[in-house]
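Partial complex: the chains shown occupy the same locations as in the complete assembly.
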């Protein structure tokens, strides 16, 4: 079912209460005649951040910037609003002072959104710790596959730390926790954008030990064909299983995405990031998130715009796969 | 009837789709059990601006900043949310390329909001040209008083220009048009904050010729008791008639409100502005607006926060008068 | 004839009243001994903008930034100031509240600049709607060719919308109007940088239907040799006819050009943009513009600097073709 988006020719894009891409609120969508394909919701939490906090304001900033994300993906030749029914479900309840409390609250919130049999969830962060909640619910909705979900991971960091400052659920540990939970299948996890400097080699060793395919940034810079091959092989490995996509905005370079908490120079341009995302056309999705937008560090809202555009490209993958 | 505001202790103030002060959408308010006392709506239009445009993004910025405006006015000893039923009515349809088209569209939009017999309208600009639309509807709702509405006007400028660049409905002309329309009573208009430099003395001569009481900024700086006297006399003159309040954020100094299109140094501090507003405690209101917030010129959102706080103080006047 | 530019070794580049590249004012140039090859002028108008306005301040910002654009193009091996006589003609009169009024006023202003038989016009926007005025005069000066001028168009958008908000002369319609006017030859128009998301496919269908060669951004990212071929073929098609170049700064990515009104992620780096411009070395020019610089959204003036640099590269094309 299509999304009922107001036309920019009638309601200008600078007008109106800002929902994601101007989609209707999920509470306003009548499920009987328009079951949502995607419920987009925010998780305004940054209590898992290790450097610059502020991603709690990310969902609001992405919503504001997404006003200028129009529905047609020219490259993929599809109109997102026609292919998918999208709704904005507002923000999850969070426990601002507790990673674990927020995890539980967000899982509870997300579990109730839309029609579990149909509705996929796109979470807007918040720091990367919030991905775990969305992954858990995506895994539930995908029928609790025993191997866990295949994961497509864009990030400058691996987020496979065990504990930091006595916290197991911080933003550098979501991937490890997801693997331990059984929600993520490390052997079908592709991590793109990794680069240093690093505190420790442990995170990388854990990742490769678990079978994660790590495509560091330098490989993209030095040997693009090998990246294409890695993507090709990974896509073959996942068969037609639905994939969870997690996109940490710091995969993109600080020049394009200064508004993030743990910036790392030498990342992707947005043109490169979109190009890579488009290599996954036709892939089925189990859920997704876009995280680590920290508006207080942003300039002229370019990071929030990039994040909204990334979300648009992720949804386009799903639309291209038939929603 | 009180407003159903989510507690910041449950839903943090950085969470949720941003409506004005987190009030419910007017479309979600059931008029039978909670007729809105105030409908707050945006008019995202800056086509009447003579210097820096950008106030079309003002309503969104004020909504975002207003998340941190809590409901209790400590000084006035009242809880806005208990005294008044407030709803966010979204943004008016505008004609972005036409002052007159926007005027008509905004009047049509505003006329339909809430219960005309009860609901007053608070417009968030947009440039000052949008005030005229709201004044017209406020005058309608006040029963079309023959003398026009008394006006309380905060502004660095008089906005009594006739035409600029062949436009009669630009942001420097709203007051003149309102007087011509018969919606505003110039003899019961009090204009506070006027200062130069000026292009011409015509606007001031028109204003004083029509009987407007102009309290220039310099009088506040040099002789505060005379300002108190002027306010006292004006309040006596309006008797108990409901008053329209229009607040151009450039009445406040650019240090406190850099995000505005025609900034003028030497204005009020926010502490001074709030102090003056509080001198009108107990006054009945016919309608109000807060205009000229231009987010692209703002820094750390302080202008939007000041504007949201001004709106809160204006609503507090009404709440103190029994709503 | 060369331009009389003050040396940075005598008058530092941070000194002096800012004219474009420190060129003399056209009013100070004696036409009898130095007929201007190029008159650069601003059109400070943003009334045609559909998202962030503010490009009315673009000409001033570009002039300020252009102080640091030195005259020698190392790559093209030429000294712009020796090859061309350049003058700054100030800003066109505009009708700030009317696209059509500005169009007429700017045409009238531009028509009188310099020696029509010799002087080409480089317009600094302002939003893209102002290009139409300059194109009209360029077409006049080129001898009103029946087919219209060949056009080289850099832009994230096609600008072939028919009307938006009842306006035929807004910034998204200049190209369509220019084709309708007969000033632009769509069959010899090359549009580079197009990308989405889009409101509608109509603009693209109109463009391709008229014979415009559209090189979308994705083609540059995925298949550069095909872009080279497209450029080669287009250059062959124009023969030696003088070309009009219009450069919307949003062709460049928001990381490099945040200061623009309708930013679109995934664009060119400046290095790429300059590289493409250099592919047109030796091409004769009929006129040019650089538009959509919106200083209130800029950071550290990098957008204005990029725009000034683009203008420098465009003029270098002309200088390389013998002026």
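Order of writing sets the labels: A, B and C. Residues in every chain begin at 1.
Operating definition for what follows: contacts are C-beta pairs under 8 Å (C-beta built on N, C-alpha and C of every residue); 3 or more make two chains touch, one makes a residue touch a chain.
Predicted, not measured: the structure shown is a model, and the values here were computed from it.
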| item | value |
| --- | --- |
| Entire complex copy count, 3 subunits given | 6 |
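By definition in this document, only the chains that are shown with their structure count from here on.
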| item | value |
| --- | --- |
| Same or different contact residues where chain C meets its copy chain A, judged by the half mark | different |
| Whole-Å gap separating chain B and chain C, where each centre is the average of the chain's CA atoms | 41 |
| Chain A-chain C separation of Cα centroids, rounded to whole Å | 38 |
| Per-residue multi-chain contacts in chain B, two or more chains | 56-57, 96 |
| Contact footprint of chain A on chain C as seen in their complex | 50-52, 164-165, 194-201, 204, 216-218, 221-222, 253-256, 258-259, 262-263, 265-269, 297-299 |
| Interfacial residue positions of chain A with respect to chain B in the complex | 10-12, 14-19, 25, 42, 44, 56-57, 59-60, 63-64, 88, 90-94, 96 |
| Touching residues (chain side chain A, partner chain C) in the complex | 7-9, 12-14, 68-75, 80, 253, 255-256, 269-272, 274-275, 278, 299-300, 302, 305-306, 309, 312 |
